[in-house]
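This part shows chain A:
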Amino acid sequence: MSARDQAQPPVLRLSNITKRFGALCANDDVSFSLAKGEVIALLGENGAGKTTLMNILFGQYSADAGEVEVFGQRLAPGNPRAALDAGVGMVHQHFTLAGNLTVWENIVLGTQALSAPRLRARAVKARIADLSKRFHLPVDPDAKVGQLSVGERQRVEILKALYRDARILILDEPTAVLTPQESDALFATLREAIGLGLSVVFISHKLHEVMAISHRVLVLRHGRLVAERATADTSREELAALMVGGAVSSPKIAPMPPGPALMRLSDVSSKGEGHAPGLQSVTLTLHGGQITGLAGVSGNGQGALSDLISGLAMPSAGQLEIAGDAITNWSPRRALARGIGRIPEDRHHTGTIADFDLTENAVLETYTRDFARHGWLDWAAARAHAEALIATYDVRCPGPDTAIRLLSGGNMQKLILGRVLETKPRIILANQPVRGLDIGALNYVHARLAEAREQGAAVLLISEDLDEIITLSDVIHVISQGRLSPAFARGTMAPEALGRWMAGDGFAEVAHAS
Partner candidate 1 sequence: ALLGALPARGWAQDAKPLKVAGIYTVPVEQQWVSRIHLAALAAQDRGDVSYTYSENTANTDYPRVMREYAEGGYDLIVGEIFGVEQEAREVAADYPDVAFLLGSSFKPDAEIGNLSVFDNYIQDASYLSGIIAGSMSKSGNIGMVGGFPIPEVNRLMHAFMAGAREMNPDITFQVAFIGSWFDPPKAKETAYAMIENGADMLYAERFGVSDAAKEKGVLAIGNVIDTQTDYPDTVVASALWHFEPTLDHAIEQIRAGSFIAADYGMFSFMKEGGCSLAPFGTFEGKIPQEALDKVNAQTAAIKDGSFVVEINDAEPKSS
Partner candidate 2 sequence: MDLIDILTSAAFWAAAIRIASPLIFATMGELICERAGVLNLGIEGIMVAGAFAGWIAVWAGLPLWGGVAVAFAAGMAFGLLHATLSVPFGLSQHVVGIGVTLLATSLTFYTYRVVLPEVSSPPKIEAFQPFEVPILSHIPLIGPAFFAQTPLTYAAFLLVIAVALVLYRTPLGLAVRAAGENPQAVAAQGLSVTAIRMGAVIVGSGFMAVGGAFLTLSAFDSFFFDMVNGRGWICIALVVFGAWKPGKALLGAVLFAAFDALQIRLQQTPIGAVVPYQLFLMMPYILSILALVLMSRRAEVPAALMVTFNKGER
């Protein structure tokens, strides 16, 4: 590939990009180039500056210094239009789709002159159909985007870029919200496109993906480009160490006997939200001193189950028992009072209040119980509590008065983790606790969950990442279409077998047997 490098000019060249946000230097003199058909993986901890760099390349931010060249042409700064016209496509970390529009409308947006008298819908749809067939990206062009699953939305995002004949594609954590199957499908699509000459910059925290798809790896740390490796010449361990600037280790789970049953769901059914399925006669027992893993493709009832355990929903049929008591009156506050700690799936929108500072977020669940008397808040105590959490859980931040939105995802998650664990919960709901986190933060969260297990808590770990489930769980269930598989003990299930359950196989036999 180095031969090809010399033969052809790079399709993309970033030279000496520097970007400051106030005092913070998000990108510090970063330079690299991308060859035709090449896939570069961009690695780095949360907040290392990856997204910022890509936003500069795409013209959403303009750099304080440095320039971007695409196909030998200097790109006008601060103008996404110029980037799009030059053949750069970007799939953002947070989707940029309008939910009230249909798939084809989202794709065609901005591609026809605003002065045009009408949308040429038929031609557009034909082209989308063609693209979606060629690149195996099945979508219904007339579906409202608001109704689509996360995976489908991701496909729409990619189709948007392909529709514009993007020759350079930037993917910012495209798999963070995808199921393994969806990720695999995405990679298949990408390989196809790369074969046709597409060049890709790929950002991910999942090292196995990086190893599988990229040709070259760039590592950013504190805004600076600190390492560059040919993928073939490196390993996951080396990359992890490069990212955090030191060695990383994942927690060990020592076998221990299950404790008492702390929570039991018997034949529980519940209503789903929108088009997501609810639960269908689910029976599940959570034992103390055990991590129960719940594998499954997102949108198969995990939401309904976690709403139930969080106190947001009641079963429509069946029984929910905690420590032997049947629950009749249920709310988040009651759940908290019964010793349930909850790590929600979406830390940005459910877990925290973006404009609240760390102190306020730290006491969000406990202010009435621990920090108030007769309706009067004790802010001094709350602040002390937040400071303690920050120290104990290694939350990196300027201080307890910082608005939490300014924290990286990892540090936000650590604060939530601290908030939950400090209440010494008997039962812990951990819904996608490490999604989008870098390897350092991920290991930290896992270690703390393992610690809680050792102290006798019952942990329900919901994840789409089979690796995570298999390494951590004492018992595994698979959820599909609101139905729950039997429990599989640690070490009895291979990823392939779990994958079949996730696809819905096996449930029929169970139904017959019972």
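Candidate selection criterion: all candidates are chains of the complex that A comes from, given by their letters.
For this structure, a couple of remarks:
Note that in this section a contact is a pair of C-beta atoms (placed from the backbone, for glycine too) under 8 Å apart; a residue touches a chain by one contact, two chains touch by 3 or more; residues count from 1.
All values derive from a computational prediction rather than experimental measurement.
As listed, 1 or 2 are all part of this complex, and the one touching chain A is 2.
Those residues of chain A that touch candidate 2 in the complex are listed here as 60-61, 79-85, 90, 92, 94, 96-101, 105-106, 108-119, 160.
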